[in-house]
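Quick notes on the structure that follows.
All protein chains but one are shown in place.
Note that the chains are named A and B in the order they appear, and that numbering of residues resets to 1 at the start of each chain.
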Amino acid sequence: MDAVEILFTASLWAAAIRIASPLIFATLGELICERAGVLNLGIEGIMTVGAFSGWLTVYMGGSLWLGILAAAVAGSAFGLLHALLVVPLGLSQHVTGIGITLLASSLSYYVYRLVFPEVTSPPKIEPFQPWNVPVLSDIPVIGEALFRQTPLTYLAFAAVLLVSWFLYRTPMGLAVRTVGENPSAVEAQGIDVTWVRIAAVMAGSALMGIGGSFLTLSAFNSFFFDMVNGRGWICIALVVFGSWRPGKALLGALLFGLFDAYQLRLQQLAGGYVPYQVFLMLPFVLSIIALIVMSRRAAYPRALMVPYRKGER
Amino acid sequence: MVGNPMRLEPREQRSLAVILGYPLVALAVAAAFCAILVMFSGANPLSVFGLMVKGALGTQFAFLETLTRATPLIFTGLAAAVAFRAKLWNIGGEAQLYAGAVMTVVFGTGLLPLPWPVLIPVLMVAAMLGGAIMLSIPTFLKTRFGVDEVVTTLLINFIAILFVSMLLEGVLKDPMGLGWPQSKKVIADAQLGKLVQGKRLHFGFVIALLAALAIWVIDRRSALGYEMRAVGHNPKAAAFAGIPVNRVLAKTALLSGGLAGLAGYSEVAGLKGNLTLDLSPGFGYTGIVVAMLAMLHPLGVVAAAIFVAAVFVGADAMSRTAGVPSYIAHVMVAASLLCMVTAVMLTRYRLRWR
Partner (left out) sequence: MSRENAGEAEIVLRLAGITKRFGPLVANDNVSLTLRRGEIVGLLGENGAGKTTLMNILFGHYVADEGSIEVDGTPLPAGSPGAALAAGIGMVHQHFTLADNLTVLDNIILGTEPLLRLSSRRNAAKARVRELAEAFGLAVDPDATVSALSVGERQRVEILKALYREARVLILDEPTAVLTPQESTSLFETLKKFADRGLSIIFISHKLGEVLAACHRVAVLRGGKLVAERPVAGATRADLAELMVGRTIAPPKAEPQPAGPAILELSGIAARRGAQKLESLSLALHGGEVLGIAGVSGNGQSLLADLISGLVTPATGTMTLKGKVLASPSPRQMVAQGVARIPEDRHAEGLVGDMSVSENVVSEAYLTPAFSHHGFIDWKKAREFALKIIKDYDVKCPGPEARVRLLSGGNMQKLILGRVMANDPVIVLANQPTRGLDVGAVTYVHEQLLAARKRGAAVLLISEDLDELLSLSDKVAVIYRGQLSPVIRRADVTIADLGLRMAGQGFEHGGESHAA
């Protein structure tokens, strides 16, 4: 098989969508936070917490869906902490976000070691199985790529529609968008800026937690160290790439997944000639290039990273 | 809808009690949080903390080990402090450290057969250059295209470590290394001497102290230090006054990246002897915590680095005897960071409820 033929295999596209799924959740989560004017660099740690708490819940006997719920709750708890520090207190969103990432991931590892002091190989759970959509999954290539995924992947696509609807069709979504553009406009219409931002960061962080849990409950079947491995930072780049719009962010995540799946296959093909590290670097290089390309037309939320203090202008 | 009942009011005057007291309270809160976590392991927090203090400071060996661990943290802490002063959000200390280490082994493993009084300064400059270039790329992308440097420096960390991995399995691989991905040892003239005979503490610690002093002088007295502060506080006003903002950011990047690069040199030439993939257990990220704990003060960085190093060294020793996972150290450091930035905010503003 050569490099071009790979592009026409269903397994490539199926893998692309699988790889994209956690990114879709987490990118949507970051997007909601940033639309409300809050940069959430806690994303990497919040995904780790989601991955761990979801997995632990299932390991302790909870259902897979309870695991998802646990991941969302844990994610939003750290989101709440981030929001409390940066919204009413107005702390630096950069420093606080890094702090949240350090705290969330080290707490996950601490509790993991507390529960499993001695294990050498990570304990396993029974993860989500692919669910073939009746009829559709029988379509050649497309069916195999799109409709033989795990339920969490379908949920990721549904989340894009829900978040779009929320942002552009509901009064609360309008409040979130406005609070990221000009908080005093929100205040002047009688809505409290602080609460809107806190709620948005919590909701976004819940999605990040679910994105993390995809790793342990769907992509793999156990929790291990450094498993998020920079995916959170890539999602931040994807938000910029998607110009803070859910649809474009989905496109970005899918492109990224496709590229990642493709490089994995190229790696097998060209393994002898090119060091494997080059392929592993590519996603990160690609993210930086995407940031450069999009920077010129980036319509970023005007109040992003600007703390709001009541009565101050 | 219920209004937000809290608001911040700038303090006109800050009493010494507030300036010194709040950070101490912050550290106490972080410790209390960790005490609760320790209790989940079934251990007594007080005895665990006692073991940590003993393991970090209790013996000469322990204390020297703490200073050894603090050395790279002083460099990366200074790197973060310098950059953050100018609001250049350098989260890429890890990449810059490895760049410095790569430069050290490229030139220090026999390529330049120079006597040590020449070779050591040359390697230091090379390591600083490596780190400086590493940070100059995202800084250029920021000033030229407006790309947020937080994300790019973070992403470059991953690229850098993969690049080092490639080098260690390729051109820099030690042929005598039994197949392990590691570089050759640096030659004797490239190495930093030990400060105490037979112990691990090396001359890099002294260089780190001198660097802190130098940064302090630059910050207080020099035009560059002034420019960096002005750009950090208000880039628009700085530009209006005629301070070349982008050029100042470029200089800041050189200085900050250079300091992180020195951490790489000092670890290779002072401690490890060669470059491996585990040269830095997150010194770059921890440097950010160090800088924030020091409230970006260059001399405070030394104290903060020793504190953080003590937490790590103490936790390692404690976990061997008390059975509490040593990850408690990471939790404690992260919690200290968050508590400290909150405390610093509260020394500037008063919290009012209505």
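The rule is simple: a residue touches a chain if its C-beta (ideal position, glycine included) is under 8 Å from a C-beta of that chain, and two chains touch if they have at least 3 such contacts.
All figures in this text were calculated on a predicted structure; none of them were measured in a lab.
Q: Which listed residue, B:53, B:243, B:277 or B:303, touches the chain dropped from view?
A: Considering all chains, including the one not shown, the answer is B:243.
Q: Taking the full complex into account, find the residue in A:32, A:125 or A:175 that is in contact with the omitted chain.
A: A:175
Q: Of B:224, B:277, B:295 or B:345, which sits in contact with the chain we cannot see?
A: Considering all chains, including the one not shown, the answer is B:224.
Q: Which chain B residues touch the hidden chain?
A: So the residues of chain B touching the missing chain come out as 1, 3, 10, 12, 221-224, 226, 229-230, 233-234, 236-243, 354.
Q: Mind pulling the chain A residues that touch the left-out chain?
A: Per the touch rule, chain A residues meeting the hidden chain are 169-172, 174-175, 177-178, 181-182, 184-192, 299, 302, 310-311, 313.
What we mean here is this: only the chains that are shown with their structure count from here on.
Q: Taking each chain's centre as the mean position of its Cα atoms, how many Å separate chain A from chain B?
A: The separation of the two C-alpha centroids amounts to 28 Å.
Q: Using the touch rule from the top, collect the residues of chain B that touch chain A in their complex.
A: 1-4, 6-8, 37, 40-41, 84, 89, 91, 141, 145-148, 150-152, 154-156, 158-159, 162-163, 165-166, 169-170, 285, 288-289, 292, 323, 325, 327-328, 330-331, 333-335, 337-338, 341-342, 345
Q: Can you tell me which positions in chain A touch chain B when the two form their complex?
A: It comes out as residues 41, 81, 85, 88-92, 94-96, 98-100, 102-103, 105-107, 109-110, 113-114, 117, 190-195, 229-230, 233-234, 236-237, 240, 275, 277-278, 280-281, 284-285, 287-288, 291-292, 295-296, 298, 309-311.
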